[in-house]
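Here the complex is missing a single protein chain, while all its other protein chains stay put.
All chains are identified by letter, namely A, B and C, in their written order; residue positions are counted from 1 within each chain.
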Amino acid sequence: MKRLVLTITCPDRVGIVAGVTGFIASLGGWVLEAAQHGDLDTGRFFQRIEVLADSLPFGPSEFALRFAPLAEELDLTWRLSDTDVPKQVVVLASRQDHCLADLLYRWRSGDLPCAIPLVISNHTDLAPLVEAAGIPFAHVPVVAGDTASAFEEICARFEDVGGDVMVLARYMQIVPPEVCERYAGRIINIHHSFLPSFIGARPYHQAHARGVKLIGATCHYATADLDAGPIIEQDTARISHAEGPEQLVALGRDIERAVLARGLRWHLEDRVLLNGTRTVVFP
Amino acid sequence: MKRLVLTITCPDRVGIVAGVTGFIASLGGWVLEAAQHGDLDTGRFFQRIEVLADSLPFGPSEFALRFAPLAEELDLTWRLSDTDVPKQVVVLASRQDHCLADLLYRWRSGDLPCAIPLVISNHTDLAPLVEAAGIPFAHVPVVAGDTASAFEEICARFEDVGGDVMVLARYMQIVPPEVCERYAGRIINIHHSFLPSFIGARPYHQAHARGVKLIGATCHYATADLDAGPIIEQDTARISHAEGPEQLVALGRDIERAVLARGLRWHLEDRVLLNGTRTVVFP
Amino acid sequence: MKRLVLTITCPDRVGIVAGVTGFIASLGGWVLEAAQHGDLDTGRFFQRIEVLADSLPFGPSEFALRFAPLAEELDLTWRLSDTDVPKQVVVLASRQDHCLADLLYRWRSGDLPCAIPLVISNHTDLAPLVEAAGIPFAHVPVVAGDTASAFEEICARFEDVGGDVMVLARYMQIVPPEVCERYAGRIINIHHSFLPSFIGARPYHQAHARGVKLIGATCHYATADLDAGPIIEQDTARISHAEGPEQLVALGRDIERAVLARGLRWHLEDRVLLNGTRTVVFP
Partner (left out) sequence: MKRLVLTITCPDRVGIVAGVTGFIASLGGWVLEAAQHGDLDTGRFFQRIEVLADSLPFGPSEFALRFAPLAEELDLTWRLSDTDVPKQVVVLASRQDHCLADLLYRWRSGDLPCAIPLVISNHTDLAPLVEAAGIPFAHVPVVAGDTASAFEEICARFEDVGGDVMVLARYMQIVPPEVCERYAGRIINIHHSFLPSFIGARPYHQAHARGVKLIGATCHYATADLDAGPIIEQDTARISHAEGPEQLVALGRDIERAVLARGLRWHLEDRVLLNGTRTVVFP
């Protein structure tokens, strides 16, 4: 069932919902899902509407053309997605395979609505896994500390394949600030702690040393300010005194892959809207 | 911030959202929250809209008057609540106090948006707890098996105080079918198992005997078919082989009171809509 | 760090722990972990002890020889495992691959302490997945209703490869009662509901029809009485009115594979002891 997904953000005021839903109704559009949020802090309004494509008299480009004047009148920032056009996800990984393997499994089984035209890694360890899935693998080494040069190539390849989203599946390299800015809201990272706890290196070892009773993981958009990007999804799991750092690492892998998969799915379904340093995530 | 809460259900078709939100916008109404659901099985549509009362040119009764023609045109079943008019909750309890004490605490601390004009019990044990909270207590004994006579008095008292909702806070007596029908969607029960597991008596002992690894509780509307009513909320907690039935009962008390409090709050906030034998619960 | 794992069950009485730990101490054995449980219902005692192998003056067979007289004196049913000897797991699957793929991933990444000498299926769909992992795949078709003949071959192959555990990874066929009995406590099934809710076919559709607010999965030992076997592990996940049966199936896959992986790991680590129709699971 092909759907058009319209996401909107604008300064909050009376009549936005009526205006937008009135426009859709005037075309005979069948609204399958709709969710909205008015943020009292920022005074901004957010909305996501799913319309059954077959209920409209024309396709997405004509819809967009006709919607544009209303959007301008209402001062909307908006985006229209077509569920028949899968987003292009480029995955960056390093040596650990748990997040990558999970994404590949979900993609292959139709559980993640996207295409994966390319996987990039600074090592070659994961090439067989990627190639077995029939996906091109690019080895882009990172010379110690110099991620800038590597990202020149990464970005070129990302553009080449028409990338929509870059997913850092335990990539372990810092994305240069200018890349974060260029692709704001389009680079998704999985951090292996319940942020803002245990920012930085070896969070499971930090967690063990602190003696916490739950560990967690955080899926967030990458920003220039490391590990401070807008959070999409988090989760935690219970641990006990009996688990050492290595066992936390092992347990954490399950949380990481689950949290990344959920965060990425919501992004792909246009459920995540940026609200400054936070996100609105429509269920 | 006084709000009007409009809930709607009707056969799903194009234009409902546009019609309703257009009406609200035409009055200058500020929509604070809106959620909707189209049920593919039943073909019914459900919506809940919160409007800032001060943004409207008149109060709830005038709003209702003006809304009625549109509602008829769109074939809506609808209800309008005013958040300044707390719902009247009559609590029925027996001898166990954990759910009742929790409800009283939450009511007293302003955590539950309701009034509690009366608590009824088939025993007198809980009278001091209720009276210490400044709430009238009625002792309506149940002669073994004959709940019908008791419920004649209970219903009379419920009507006397203008009751909106009857809450069975571990009341332990079966509500007569005709009472369930008269107050369909207005009697809330807490069952001490994760339904449909362990229907009937002594569910924690059943759970222990079966060796489950999680126990749970279920908040649901009472219906003539015992423990089969539409479910509002459920939750579970982890147990181990080390816990005997008595410990399950003790652990269960925490789940029961939490699940009942959540289910009741959602009902009071008009977030729960009946959909046949199921519910729609808007977050 | 090679360890010997001793598990014990016997009628509960004074002196068992002292006797067993005294024996281990007399050999200079270093106890890394120990857990016990006395069941008040059945009057039975359960214990699991991990001993550092290097701290003992001899290996497992000599340990067993010397332990036998004490075990007889104390009327113990006992088992000794060597963590350097991985258990042989034979996986049975049908057409769905999520549980199998997860087990293979965990096995390959060293996350599950076992060997997988064989995967058996009544279909050929999963052969490529299995063979890509370098594991022999056997196609044993099931003629409608006649699982008995199929299980003759399955059991023969299981014995051929020296199988310790049979894992039904969404195998979808009923195991004949005599097979359940022959391998009591050695056949692990994953059921796609929170048992005892929704026994039988299409549990997610049953769950949707009942309108529950959580779905779950159950890992249990297979017994002749379908879906009534001793439960090893269960878990649940929250759903809402918005999810249809297909989405429950999709969400359920994540719970199923997580619950099966945990249950199997605990079995492999000798943490699960049978206690009649229930289990003792030592953390």
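Keep this in mind: contacts are C-beta pairs under 8 Å (C-beta built on N, C-alpha and C of every residue); 3 or more make two chains touch, one makes a residue touch a chain.
As the structure is a computational prediction, the values presented were derived from the model and not from experiment.
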Partners of the unshown chain among those that are drawn: A, B, C
Touching residues (missing chain, whole complex) on subunit A: 37, 39-41, 194-198, 209-214, 216, 230-236, 240-242, 244, 275, 277-281, 283
Missing-chain contacts mapped onto subunit C: 14-15, 17-19, 21-22, 24-26, 28-36, 38, 55, 283
Touch residues of subunit B, complete complex, unshown partner: 33, 97-98, 101, 105, 109, 111, 132, 240, 242, 250, 253-254, 258, 283
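FYI, only the chains that are shown with their structure count from here on.
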Length of the line joining the C-alpha centres of subunit A and subunit B, rounded to whole Å: 37
Centre-of-Cα separation between subunit C and subunit B, whole angstrom: 41
Residue numbers of subunit C (touch at least two other chains): 240, 242, 283
